[in-house]
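Structure provided below as structure tokens; questions to follow.
With one protein chain withheld, the remaining protein chains of the complex are depicted in position.
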């Protein structure tokens, strides 16, 4: 498990808050199929600004990309919490981490680890997930990272 | 909702028809896990021809890529309708939009919007979905766009 207190306590101890959710006309933040909740791809926005822009390995270094991955994971977690209705009941099933990469980078797992770590710091064992990390040619608005989640709702703790 | 009439009516009003489905020996057009139906990645074929070839931002412009996205979404919808048995019962859950992109493009969401719009034009609220749009290095047969769906079957209207 993940130490004492609620997931909200752990989030606070990390100095983090879940962001407000936006809306889009053609698609939605999440949609469920049976018990699986699919969260739309999230970019590393914080207070309305992308944390970085460009290609990792050329314009963005790995530490900066890790900060982006952490923020995108936080944003995905906010959608998951809203979908489930309670952060403590979020169970992460699968995470796809897209890293805008040069062909030579090879360090996509290191970038994705920052996102995985955040989920485990906040949710403990319930944050552990199946994961795929890949390097893509580019991302919307030249974001260096994009994160997609599948989660389920567990029973209250 | 999506205005009067059936999804087939709306498709006809758009001047569109669902294409015939092909077959492949090693994989299938769709497969279900519980209530979730996974549709194989669809390319923008129309009457046996790809609507475009190459990389968006270099060989293909955004309006042409949007036409490809719309066609690939139509093809995915044909598979979904065949899987569910009735176009009016298709509920889109998740769409992954792969856009073959230069590293600088940044407009993958604009391309993906054309696919999202088609699904909502045909299915109304049932066409709204969780979405992830990414830019990839290249696609099978040098297609500019590929689309993958997850859907479920709703009750008849």
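Of note:
Which chain is which? They are A and B, in the order written, and residues in each are numbered from 1.
Convention: contacts are C-beta pairs under 8 Å (C-beta built on N, C-alpha and C of every residue); 3 or more make two chains touch, one makes a residue touch a chain.
Since this is a predicted model, take the numbers as computed values, not measurements.
Of the candidate positions B:51, B:110 or B:139, contact with the unshown chain belongs to B:139. Interface note for the absent chain: among A:41, A:54 or A:135, the touching residue is A:135.
Contact with the undisplayed chain is limited, among A:26, A:71, A:101 or A:143, to A:101. Listed for subunit B, the residues touching the missing chain in the whole complex are 26-34, 36, 38-41, 55, 58, 96, 98, 100, 103, 136-142, 146, 148. In the full complex, subunit A touches the omitted chain through residues 34-36, 92-96, 100-109, 113, 116-117, 120, 128-137, 150-152.
We take it that only the chains that are shown with their structure count from here on.
Centre-to-centre separation of subunit A and subunit B, using mean CA positions: 25 Å.
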